[in-house]
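This is the structure I have questions about; it appears just below.
Here the complex is missing one protein chain, while the rest keep their positions.
For clarity, chains are labelled A and B in written order, and residue numbers in each chain start from 1.
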Amino acid sequence: MRTRALELSVGLFILAGIAALLLLALRVSGLTLGGQDNTYTLYANFDNVAGLTTRGKVTMAGVTVGKVQKITLDHDSFMGRVELAIDKQVDNLPTDTTASIVTAGLLGEKYISLSVGGEDDVLAHNDEIYDTQSSLVLEELIGKFLMNSVNTND
Amino acid sequence: MLKPLSAYSVVWFRAGTGCDEGGQNAICRQDFSCIGHSGTIHPFMHIGRCRCAGGTRQHMTTDTDSAVELRGVTFRRGTRAIFEGIDLRIPRGQVTGIMGPSGCGKTTLLRLIAAQLKPHKGELLVNGQNLHALSRGRLFEARKQFGVLFQSGALFTDMNVFENVAFPLRVHTQLTDELIRDIVLMKLQAVGLRGAIDLMPDELSGGMKRRVALARAIALDPDILLYDEPFVGQDPIAKGVLVRLIRLLNDALGITSIVVSHDLAETASIADYLYVVGDRQVLGQGSPEELMNSGDPRILQFMQGSPDGPVPFHFNAPDYRTDLLGGNHG
Partner (left out) sequence: MAKHSALERLQLLGRAGIDVIGAMGRSGITLMHVLFGRRGAGTGWHLLVRQLYFVGVLSLAIIVVSGLFIGMVLALQGYTILVDFGSEQAVGQMVALTLLRELGPVVTALLFAGRAGSALTAEIGNMKSTEQLSSLEMIGVDPLKYIIAPRLWAGFISMPLLSAIFTVVGIWGGAMVAVDWLGVYEGSYWGNMIASVDFHKDVINGMIKSVVFAFVVTWIAVFQGYDCVPNSEGISRATTRTVVYASLAVLGLDFVLTALMFGDF
């Protein structure tokens, strides 16, 4: 085996391997380089964040505008405190924007959907979204349904 | 930069210059003294070698006639003792044969000398130095003074003949490619295989492989050559060639040769001194003629090749009659 050809093939092999790794990183997992600079943070408190996970998407009118950064428990109000990372380009959210936790499809993941209100003032970095809608818990739904059916049967 | 040498180092220099005086090419380290240079080993290239020896830290034997000395060496494999407190002296500059019946530990002895195995008791000195006390790195350096010819030749199968013989030179020296080529050609010429220089090992016959391995073993001009069963399984012509080569190299290069073998006729024909080893001991030593007339029955049985004697014909077994009639097996 000629040394030249051998070295070339080894070099190509290593390049192919690294290229595969890069492909996996960028294309398959959608790793974005540059990350955190072009987002700003908003907070929202929910009664119930059941099913919502970090890195869940945040959408407005169906368009992804950010993602969930962190979910913690608010110590004083016993509500779920969600930290959202919103694209800097979406900088005109009014202060009465509503954040709701909704489900993608019937059995799908939970994500946050934003709907705008009518205020003139805009949300800035580290502001709070006050109008929140918690996720639907299946048991409560069934409970409500049973309640309603009991009521209507009276 | 002048390279300081330790005991029995070999450095190449051009003839006409030398070591030590004036420091043309090499000097000996401070606690060593130059014991001379052997010049023009290779007349065409005017290359010689420089030898330093001595030193206060090295253990210098008083008896500088011995290349290898074993003192009270004991070696065990598992629970079985291969050697129990044997004493051996291999004289310098001669061909010494180590012989004995199969399984007496001759190859083990070679490996002990080359420090591949460590004796459980006793001392083993090579050129006055205890190799077993060296660290791994130093030991590999010290092995440059050996050349070993293994039973199967042990050529590197992924290199051709030229590369095989050139390997020790490439590893241990910084000679130019031209010089290496010339040295390889000379070594192969010495063993009569210069024409096979481009062949691969699997294109060689068994005898040729051994000769190439011999060329490789002498590539660095070692002081001591160890031959592990060189005549085994060879046709008479190949045996004759090897016999002649061993003697020739020993005399021409002024080295010490240790031949481990059980081929009586061949070894006795070239050895200056013989050791017969067996039963964990040295059974006898002396020149081949002395041993032929030895009084020890064990030596006699070996030298004469008698099938029955101290080493019995019948392997240990119960009484023949009871075995046949008793029907214990099957």
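Everything below uses one rule, namely that a residue touches a chain if its C-beta (ideal position, glycine included) is under 8 Å from a C-beta of that chain, and two chains touch if they have at least 3 such contacts.
Here the structure is a predicted model, which means the values were calculated and not measured.
Q: For the chain that's not shown, point to the residue among B:A114, B:A238, B:V277 or B:M303 touching it.
A: B:A114
Q: Any idea which of A:F13, A:Y130 or A:F145 touches the chain not displayed?
A: A:F13
Q: Counting contacts across the full complex, list the positions on chain A that touch the omitted chain.
A: 1, 3, 6-7, 9-10, 12-14, 16-18, 20-21, 23-25, 27-31, 55, 57, 105, 107
Q: In the full complex, which residues of chain B touch the absent chain?
A: 114, 116, 136-137, 140-141, 143-144, 146-148, 150-152, 154-157, 167-168, 170-172, 213, 216-217
Rule of thumb we're sticking to: only the chains that are shown with their structure count from here on.
Q: From the mean C-alpha coordinate of chain A to that of chain B, what's the distance rounded to whole Å?
A: Comparing mean C-alpha positions, chain B is 76 Å from chain A.
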